[in-house]
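Data first, discussion second: the structure below is written as structure tokens.
Up next, subunit A:
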Amino acid sequence: MSSLSREKLLEMFTWLLRLRRMEEKCIELALSGMVPGWLHSYLGQEAVSVGVVLHLRREDYITGTHRSRGHDLVKGVDLKRYVAEILGRKDGPCFGRGGEMHLADKEVGAMGASGIVGGIVSTAVGLGFAAKYKGEDRVSVTFFGDGASNQGTFHECLNLATVWKLPVLFVCENNGWAEFSPQGKVMCVENVAARAAAYGLPGITVDGDDVEAVYQAAGEAIARIRHGDGPILLECKTHRWLGHYVGDPQKYRMPQEVEGVRQFDPLMRFESKLLKEGILTEEMIRETGEKVRHEVNEAIEFGKNSPFPEPQDMFKFVYAEEGAAK
Partner candidate 1 sequence: MITVTMPKLGLTMKEGTIVEWHKKEGDAVQKGETLFVLETEKVSYEVEAPEAGVLGKIVAQVGDVVPVGGVIAYILQPGETPAAIPGQAGAAAAPAAAPATAEAPAAEALEKVKISPLARRIAEEHNINMLAIKGTGPEGRIVKEDVLKAIEEAKAAPAPAPVPAAPPVAVPAPPPPTVEAEEELRPLSSMRKVIAERMTETFTVPHFYLTIEVDTTELGKLRQALLPAVEAKTGVRLTVTDLLIKVVARSLEENPSINCQYADGSVRLFKRIDIGLVTSVEGGLIVPVIRQANKKTLAEISKTRSELAQKARDRKLVREEMTGSTFTVSNLGMFGIDQFSALLQPPESAILAVGATVDKPVARDGQVVIRPMMTLTLSIDHRVLDGVAGANFLQSLKRYIESPGLLLL
Partner candidate 2 sequence: MKEIRYVRAITEALDEEIARDEKVFLIGEDIGRGEGIFNTHRGLLAKYGDKRVKDTPISESAFMGLALGAAMAGLRPVVDILFMDFLTVCMDPLINHIAKARYMFGGQYTMPITITASTGAGLGAGPHHSQCLEAWFAHIPGLKVVMPSTPYDVKGLLKSAIRDDNPVLFLYDKTIIAVKGEIPEEEYLVPLGKADIKREGTDVTVVAVSKMVTQALMAADKLAAEGISIEVIDPRTISPLDMETIISSVKKTSKLVIVHEAVKKFGIGAEIAATVVEEAMDYLDAPIKRVGAPFTPVPISPPEEKAYIPSADQIIEAVKEIAS
């Protein structure tokens, strides 16, 4: 039996479902050609966002990647504005400028994401630095992939954050694929967490498709960090269901592997477990499904109906206007 409260477990289940339904709809939008650029699907990795971000306060910071679909939503970005953003519309929190890869909503502490692999890990270090500088007990969490752990800046950041004992949680979502390359071809360590040893910070590996395990590990890590014990590297082993982007033919992947990863489905695993434990009933699943479907459909409609910026709007925000700083 789970040690977590029934309410917490149901909240986690609802978020897993919401992220799943949302992602399915976003993929439909991408396939219909409405999403500018790419859509880097998050299908299959939802347990990481849910398990980590549910621990965070509104004032805590997160930064993400090109594949950060779940984190921002769990952190509190409005679903409707979220869809508007990935469609490049005015009502997005970034005015349609961020799109799918560079979404930020400062108001809820979703500080930004980067289209450059590993590019924004250092930003999270800076956010943690600012919290410490100001004497706040905020925590800064940065999500990145196994691919980013091969970037030099990642190593610089682990070292610097550890040297200065900054309140940063480094969350590696290890889905086994760095764009088109399998982990085994580009790294000689099995666990990214092992890299922490080189810099003197704790490195932990958990089953990233088990939302409870992630929640458990992240909870302990965040508590220690908030207490002032310095940064931690948390590696969540998960699976990327689709290609690097929606529409990727994945010729570099074996069909059995592509099929096989679905057995790790974090949503189904959690749902069956809760059903078995009597926390969830078929009736509740239907009701939650209905509620989530409604929310998601509303968000999609809102996004599609949100106006595009005007071409001349492109000149906004290149530089700060007088008095722009708050």
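Basis for inclusion: all candidates are chains of the complex that A comes from, given by their letters.
In the analysis below, a contact is a pair of C-beta atoms (placed from the backbone, for glycine too) under 8 Å apart; a residue touches a chain by one contact, two chains touch by 3 or more; residues count from 1.
A quick note: this is a predicted structure, and the numbers were derived from the prediction, not measured.
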| item | value |
| --- | --- |
| Pick from 1 or 2, the complex member that touches subunit A | 2 |
| Residue ranges of subunit A in contact with candidate 2 within the complex | 61, 63, 92-98, 102, 104-106, 111-112, 114, 116, 119-131, 133-134, 140, 152-153, 156-157, 159-160, 163, 316-320, 324-326 |
